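The structure under discussion appears below in the form of structure tokens.
Partial complex: the chains shown occupy the same locations as in the complete assembly.
As written, the chains take the letters A and B, and residue 1 is the first residue of each chain.
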Amino acid sequence: MAAPESDRLRSPPYSILTSVAPANEAKLDAHGPDASEPRTTHPQPTLTQGTLARSDSTGERDRRFDQFKTLGGRLERQLSSIRGGSQHPHPDPAAAGDDEASRDSEAETDDDSCKVPTADRYFAALEGPELETLRATEVPVLPEDETWPFLLRFPISAFGMCMGVSSQATLYKTLELEPSTAFLRVSPGVNYVLWWVSAALMALVSFIYLLKVVFYFEAVRREFHHPIRVNFFFAPWIACLFLAKGLPEPVMSLHHAVWYQLMAPILFLDLKMYGQWMSGGEWRLSRVASPTTHLAVVGNFVGAQLGARMGLREPALFFFAVGTVHYVVLFVTLYQRLPTNVPLPRDLHPVFFLFVATPSVASVAWARISGEFGLGARVAYYVALFLYASLVARVSFFFRGVRFSLAWWAYTFPVTSAAIATAVYASAMTSALTQALAVGLSAVASVTVAGVLATTVYRAFVRRDLFPNDVSIAIRRRPKAKFGKILKRIRTSSADLKELVVSRHSGAGSASETSSVSEPPTPMVYGRARAEP
Amino acid sequence: MAAPESDRLRSPPYSILTSVAPANEAKLDAHGPDASEPRTTHPQPTLTQGTLARSDSTGERDRRFDQFKTLGGRLERQLSSIRGGSQHPHPDPAAAGDDEASRDSEAETDDDSCKVPTADRYFAALEGPELETLRATEVPVLPEDETWPFLLRFPISAFGMCMGVSSQATLYKTLELEPSTAFLRVSPGVNYVLWWVSAALMALVSFIYLLKVVFYFEAVRREFHHPIRVNFFFAPWIACLFLAKGLPEPVMSLHHAVWYQLMAPILFLDLKMYGQWMSGGEWRLSRVASPTTHLAVVGNFVGAQLGARMGLREPALFFFAVGTVHYVVLFVTLYQRLPTNVPLPRDLHPVFFLFVATPSVASVAWARISGEFGLGARVAYYVALFLYASLVARVSFFFRGVRFSLAWWAYTFPVTSAAIATAVYASAMTSALTQALAVGLSAVASVTVAGVLATTVYRAFVRRDLFPNDVSIAIRRRPKAKFGKILKRIRTSSADLKELVVSRHSGAGSASETSSVSEPPTPMVYGRARAEP
């Protein structure tokens, strides 16, 4: 180990650079901002052969998004590279001379953008409670300064809207039917309207996302590998379960097959997610747990609730059991705040309201399964109530520097679920207090959803930034360091570089924190080579 | 990064010192022991203007404790500094010349002592199972070599005494009333006497601590921010709950409002504590969890038990639910012994008996809520029994180098609770074995309390060291390193300091263990300065 270190010390300064950033890595930024700046100002008209891709910003064929395309992109690229000709401008004129080398580096670029980044890369490259912001040191694969095609900007979290609205439909059905809130005389029309609205919304969002699956499968794959975003893949099915629950007619009338069809993907995702937690590696729970992970658990309870209502008591109990066990694990992990759970924000963020969702839904589910709002259901309900109070007590921190996103919709459904649970609870323990609580929480839920709806409409139609560039799917597989500065300094001081400085570039962010990634702490060595005799 | 390092290497030795310990930091020890030594020998008679502060040791006005005073101290200091004149002797004669600078440094001293240290500072500066001992490297804010005012030495853990005695009152009431132990014919007088003793003790301790709140609010605030000590803020309310439970007349006769008034502060503290766990940061559970944290959970169960007895079944269930959920989280965390949970001692310490408290109390609480000593209550009871046995099996380690403190009283109440639970259990499952167990555990509890009482009396009246200086509230906000030694050596060797400078400032204790604090492991640097020709 001593030898390479001492060799490196004696080598000329440039070799230090290359040893840290291999030459072909330096060419990786064909899609980086350094390289893209000239291209943005001079769009290449010669590249507009195909128009398979939907592109909002420009009618022209834009090759930069090809790497995320399902078929067209990669195929075309291969064709054009067979036809020869280096169509990608080389940012480094020195490298352009060597054609063989440049083609190699290009191949690597393709390779690099196609493979999905590891979970640790997501943590290293992104920040924020939803891992939705690029760290300052990162350079995305796609151009940052331009609006991407709409489909690339349409995230899976859009299904949160469906969850928010369809849970409202369920809430009003509950208020209408529960004895405790019968005195409100809620018209069946409210549920009817809300249900159709949410059904329509569900159809629309599903259609758009299906287009994304078809045309930009790479982007979908990257969302599925995003440690936070993957939890939203439960959202479509949870929204459908809410639709089934909120059906303007008795749930009993639904065919059992509907339930089985909705629970099958949830069971599949359960097996996938929980298996990844258990198997460890970069997806281990002590690493990826975040309040959003509640979405990966709550589906079991929503399904159990509906199933028990439809008379499928044993399958409902199965999902309840699976949910409970994994909820306990998740709850403990989140409460512990392990030092390895990086992305949890300190300030209150709407995502924390997901804490309320699971016990609320679990409480009603258990009441439905056991046939009464007994001790078990009430324990779960009181836990939900306490967590709700705990969050409300800290609500003063609420809107401090929190950026709105579509995911907020998913964070509203817990409030609605708590209102539903309260209405059911109030039917079991009828008193003025519980009824007032039910009405109060229902009002809060409706106001919250209305507020988020208003914000969404404002963002969508007035500020038109509801769908910003989804940078979290555009991170590079390997960190792209900014060596420019260090290189310049080394070169200028190269003349009188008698001493030698080896400095260690510590990689991107917090990546070095877990044992698996930890590189040996490199000593910084300073030696004055030799004084003249 | 390389450049400043190499600059530092060439700078004169003094600059190394300043780079690590800024000049004004060096003056911070106006209250430190180095500086206080001359002052202790020559008490300043000119400073005895006010006598608001109670001072046991000297009748004179002692300014050193002013920073912990609620009003008087800071106000006076401000007045005197307006009146001009540098009344604080400067330890560094060089700095005394510059009056402007000295006033700046004084301002910083005030600032430093007023702000509450962070949780991480507590962990870094203190050690021991109750974080009650100053680390060797630390210099406290208050003089170490002198007895402080009594109120500053009166810790919140004194309420442990009330818990210990009032739980004994409850125990004898239980032995008197439970069918399983009726054969003992315990006289109601025992409960009566114990209850009045504990009521009087409660009144006394509350009064003294109230004085502390009034006169030394800073000290109270620092206790509230102490990661271990904060749990004792539950103790007064738990003691009151025990008083209510142990009332020499039927609990039914109590007004419901009493229960609500006692549970309100517990609910408030619950929201505060659990919210801090959840919100993470330096108060995250994976950092602050210790057996003492059981005190923050057990209150819910004591309250639930009393509430259920008084007929408040639903509110009792609420607290039971809240307690259970957080108990599970705490239990798992404590059992896991995460590497981030530093202060847990390896050897058996009385604090470990708090493990027994929660399941014991929870067992009886659940029995009262569900109306029978059913499966649930028995599971909790057996868990308590096993943990009890587990601790007793390791009792050989018990008194190895464990220092007595008032907190031991809080560690006796679990033994009493286990005895109570056993008596209740024995009433449900009456047999010779269970009755013997009930009697045996009651005897153990009484003997334990008697032993701790004897030790307390001995410490209080014979050795007169029951209330030692409470250094754990007197830590500095920032570590104050002892640079004297390193400075001296550097200065002496400064003449021929051609070869080598090793500077590694290792910070305070274990602070570098979490990722957030971790400093890069400092390289050892070797430079050959000059070879003679």
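What to note about this one:
The rule is simple: contacts are C-beta pairs under 8 Å (C-beta built on N, C-alpha and C of every residue); 3 or more make two chains touch, one makes a residue touch a chain.
Predicted model, so just to flag it, every value in this text is computed and none were measured.
Of the identical chains making up the complex in this file, 2 are positioned in the shown model, whereas the full set numbers 3.
What we mean here is this: only the chains that are shown with their structure count from here on.
Subunit A and subunit B have CA centres that are 41 Å apart.
Against subunit B, in their complex, subunit A makes its touches with residues 328, 331-332, 334-339, 344, 346-348, 352, 355, 375, 378-383, 385-386, 389-390, 393-394, 429, 499, 501-503, 506, 510, 513, 521-528, 530-533. Note for the complex: subunit B touches subunit A at residues 1-3, 5-6, 9, 270-271, 274-275, 277-281, 284-287, 289, 314, 317-318, 320-322, 324-326, 328-329, 332-333, 338, 340, 369-370, 514-516, 520-521, 523-531, 533.
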